[in-house]
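Yeah, one chain of the complex is gone here, protein chain that is, but the others are all in their spots.
Then we have subunit A:
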Amino acid sequence: MRIKSYSEALRDALDQEMARDPRVIIMGEDVRPGVMGVTQGLYDTYGPTRVIDTPISETAFIGAAIGAAMTGLRPVVELMFCDFAGVCFDQILNQAAKLRYMTGGQISLPLVIRTTMGAGERAAAQHSQSLHHLFTAIPGLKIVVPATAEDAAGLLLTAIRDPDPVIFFENKMLYDSQMSVSDPAIALPFGKAHLLREGDDLTIVALSRMVGFARTACDELAQKGISADLIDPRTTQPLDEAAILGSLHKTGHLLVVDEGSARCGMAADIASLAASKGFHSLKAPVQMLTPPQTPIPFAPELEDAWLPSSGDIEKAAYTLLQKV
């Protein structure tokens, strides 16, 4: 074990896989200097054929990564902000996600698109979104949303080894968060939720940065005699339905916390899971805690109000348990 930041853990995982498998290459804007931090230093080890700075042409370089994945490489491509998916959406939606199915299984695409999500940097509406739910809705993709350095590294190894296209959402607000992590990283399976706290009164399902906030909330709640299961699904496709439904069966109360969209987002998706497959376990309506359905504002006061906090999670738990 070693103390590492989320960002260092990701970089070391990339390094580990690049050393292990010469077919792994990195592509993207400013990946050589490592403008986002994660790819820093890899160029020095692996050189220009494996760490490739591209033009600011997301369609061309994501498409190229798809074509390369079809023909023997295992590209890990960096899309600086998930907000930028707008300019290359076709390559993800219509190419990466569908090529295997449309060709009757003739093609496999060992491709990872690493991207960032998360509000809080005072970066306003085009550099702060969390769009994991959008991609979860597209069959053919696998979606990873790690909340800790250990999960980030372990799931990145799995993503790179996976034969299918994976969209890997790093929360940029977590890059500097430190923890003791396995060294070298240990691959973690997709579709296996992480149970961070165990309790009987309610189930909290949280994703990405909301997991840390929910942990703080759980500690506060514990002091007031309320105990919760805290579940981080870690991947939204595949989604560990059994872990969520099992916990709900025990507690009867479900709170879902997500930084993605209020409408048609992961919170709504998991609430619908509870309604359709866990209805008889529910002792109260499912609580969904998400940002409001608005673009993300710039002014710090507004952005802070936009993003759910640990205090909001605590309050939502009281509401759910009717202890307001």
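Rule of thumb we're sticking to: contacts are C-beta pairs under 8 Å (C-beta built on N, C-alpha and C of every residue); 3 or more make two chains touch, one makes a residue touch a chain; residues count from 1.
Here is the rule we go by: contacts and distances are computed from a predicted model.
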One chain isn't displayed here; going by UniProt, is it "Cytochrome d ubiquinol oxidase subunit I", "ABC transporter substrate-binding protein", "Coenzyme PQQ synthesis protein D" or "Transketolase"? "ABC transporter substrate-binding protein"
Option touching the unshown chain, where A:Lys4, A:Arg32, A:Arg100 or A:His127 are the choices: A:Arg100
Across A:Gln40, A:Thr59 or A:Thr319, the one contacting the chain not displayed is A:Thr59
Residues on subunit A facing the left-out chain by the touch rule are 23, 25, 49-50, 52, 54-55, 57, 59-73, 75, 90-91, 94-95, 99-109, 139-140, 142, 162-164, 190-191, 237-238
